[in-house]
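Yeah, one chain of the complex is gone here, protein chain that is, but the others are all in their spots.
Then we have subunit A:
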Amino acid sequence: MSALLSIENLSAVSRRDGKPILRDVSLQVESGTIHGLVGESGAGKSTISKIVLGIVSGGVVVTAGRVMLDGKDLVQIPERDKRILIGSQLALIPQDPLTALNPGRHIGDQLTDSLRMWKGFNRKAAWARALELLDHVAIRDPARVMDQFPHHLSGGMRQRVLIAAAFAIEPKLLIADEPTTALDATVQKQVLQLLKRLQAEHGTSVVFVTHDLGVVAQICDDVTLLFQGKVMEQGTAATIFNAPRHAYTRALLAASPRYDNPAAGLNPIDDAVIAACYAQIQQFDGVQHG
């Protein structure tokens, strides 16, 4: 089975001080699967997704590697081709639904953008399709919502709208950037189930960026675990959770609070494990420069 998205030996540094942000990252997202990109803050998971989507900030310079989507290298192709390729094949579910919708545009217009740009829908057809999409993400009274502005909707509703917008063009690859972080715990679960259902129905490939191992266990097929821009462990979710090889993975799993076993208490990650991780990073950087 060939990979839909294949990131090969991707490295990036900060433009300001030249410090590595990504260290030789490789990962494959197979068709129709959910690939969890896991790591703590600053691990580089968001940077990877931004490079794939072509929205990485000017402060990040890609120094090596390829991002192959359908046989095309997203790092190399001309800006215009990249914009069209990303717009028509990729979609993003952003982290914060409160800021990701334009406060000045009707929900309906924002939902129909992609359909009209890339699927050849006229205004009327796109509107009808958007109504279906809203209905599909369990939004009540979609016709009314289409005519509303973002400030009329709750956070959970806005995230549903964003999910509907992401699935509108039937993207080959969907990048979900911590889509539930900004939501209440109860809404989180609903949104996660919705995402999983739509993914299964459409057979979409998903890169799921998160720091929440519980979420990973629920929905991911494969997992890449990052630390300081370096892949620590990679494999199927089952392997990672049942037979973790890296000490960092084991420590992370042990640190997750267990609601089913409160007696276990909280187990913060041992400093020695973190120190070992940094040693590994340093050794890697040493080899690169030596």
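Heads up, the rule we're going with is that a residue touches a chain if its C-beta (ideal position, glycine included) is under 8 Å from a C-beta of that chain, and two chains touch if they have at least 3 such contacts; residues count from 1.
Please note the rule applied: contacts and distances are computed from a predicted model.
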{"item": "Candidate names \"ABC transporter permease\", \"Acetolactate synthase small subunit\", \"Transcriptional regulator\" or \"Succinate dehydrogenase / fumarate reductase iron-sulfur subunit\"; UniProt protein name, chain not shown", "value": "\"ABC transporter permease\""}
{"item": "Residue, one of A:91, A:164 or A:277, that touches the chain absent here", "value": "A:91"}
{"item": "Identified contact with the non-displayed chain, of A:9, A:76 or A:102", "value": "A:102"}
{"item": "Missing-chain contacts mapped onto subunit A", "value": "53-55, 58, 83-84, 86-88, 90-92, 94, 96, 99-105, 113-114, 117-118, 149, 151, 162"}
